[in-house]
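Only one protein chain is missing from this complex, and each of the others stays in its spot.
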Amino acid sequence: MENIKLVIPKKSEYLSTIRLTTSALSSINGYNLDDIDDLKVILSEICIFFINNVKKNEKPFEIEYFIEENKLKIEVCDLNDGEITDVSKEKSEMCILIIESLADNYIVDLKNKKICFEKKCIDIE
Amino acid sequence: MENIKLVIPKKSEYLSTIRLTTSALSSINGYNLDDIDDLKVILSEICIFFINNVKKNEKPFEIEYFIEENKLKIEVCDLNDGEITDVSKEKSEMCILIIESLADNYIVDLKNKKICFEKKCIDIE
Amino acid sequence: MSLDIKYSKTSDNNYLEIKPIGEVDISTSPEFKNKVIELIEKEKIDISINADELEYIDSTGLGVLMGILMKVKEHGLSIQIINLKPNIYKLFDITGLNKVFNIK
Partner (left out) sequence: MSLDIKYSKTSDNNYLEIKPIGEVDISTSPEFKNKVIELIEKEKIDISINADELEYIDSTGLGVLMGILMKVKEHGLSIQIINLKPNIYKLFDITGLNKVFNIK
């Protein structure tokens, strides 16, 4: 199992860097283009969820990738203080719908501001 | 000042991910294409230097980017045990020549297996 | 890659065709929204979003499209979206926006 960690400012302009890193990692690990697209979308929506629902932005996002035999597990943690009390329904409905539709086994931990998901890799040689 | 950290396996196939992440980060921070190329080259050569001169590979590389007003500072640390005792002259001559030519203020700490460098950003708006 | 916005009237003069080139995401969608709303207010003409060079959209961008739809309706105008790439259409499908927008 391999493990990659990215700690990056909680700012919207860094989401494109997160997407590029994710697509580089998933292409060396045998994902096809459709799956890579899904991974980029899921990860971006998780970050948007935190940007819209956690008030503070001083501390960064911590993103961990766990590369396993035939799946990729990704954990996104918003390192800012305080737990999420109200989810902004208006802004987050679409986020959640997209994450739910594209991710396998996703787990939302509002207390620790951590969202985890998996994506199976079908194409691996 | 902003700060990005990437912890990634010490394996040659991950160098392309390091290059892509670096180029994404430096393009949002106003570097021009030539500077981005230099940054990718320097960072790759530092990783190659560690791959050729530190025997163990179990632990990852830890790469930290410090984005300052008009320069980017990057620190690469090989987290494996032991200090570097002999530098493989044959394999590392070109590495070092390239790093020396392209990086500003680079500092090599063989004991801690850490190499630090800066690159000025001339193009920033 | 970020966002570039081009626009021109279609040859039949029936539509203002707006072409987002690149990514309409959380960092670029405010700019996209402002530009399109400004064009609607100024031109008062039906809108056609040509998405053939739209490489990425996120929920923020989809939200902005909904805001644009409301603005268009407010003026009694219509909006269509053409040439969506399959990976982007997928998001319209997931969120049900494929039923809200006239997609061609």
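Order as written gives the chain letters A, B and C; numbering starts at 1 within each chain.
Simple rule for what comes next: a residue touches a chain if its C-beta (ideal position, glycine included) is under 8 Å from a C-beta of that chain, and two chains touch if they have at least 3 such contacts.
What you see is a predicted model; the values in this text were computed from it and never measured.
Just so you know, the chain we are not showing touches B across the whole complex.
Considering the whole complex, the residue from B:6, B:48 or B:116 that touches the absent chain is B:48. Counting the whole complex, the residues of chain B in touch with the unshown chain are 12-13, 15-16, 19, 34, 37, 40-41, 44-45, 48, 51, 91, 94-95, 97-98, 101-102.
One rule holds in what follows: only the chains that are shown with their structure count from here on.
With centres defined as mean CA coordinates, chain C is found 26 Å away from chain A. Multi-chain contact residues, meaning those touching two or more other chains, do not occur anywhere in chain C. For chain A, residues that reach two or more other chains under the stated contact definition are 13, 16.
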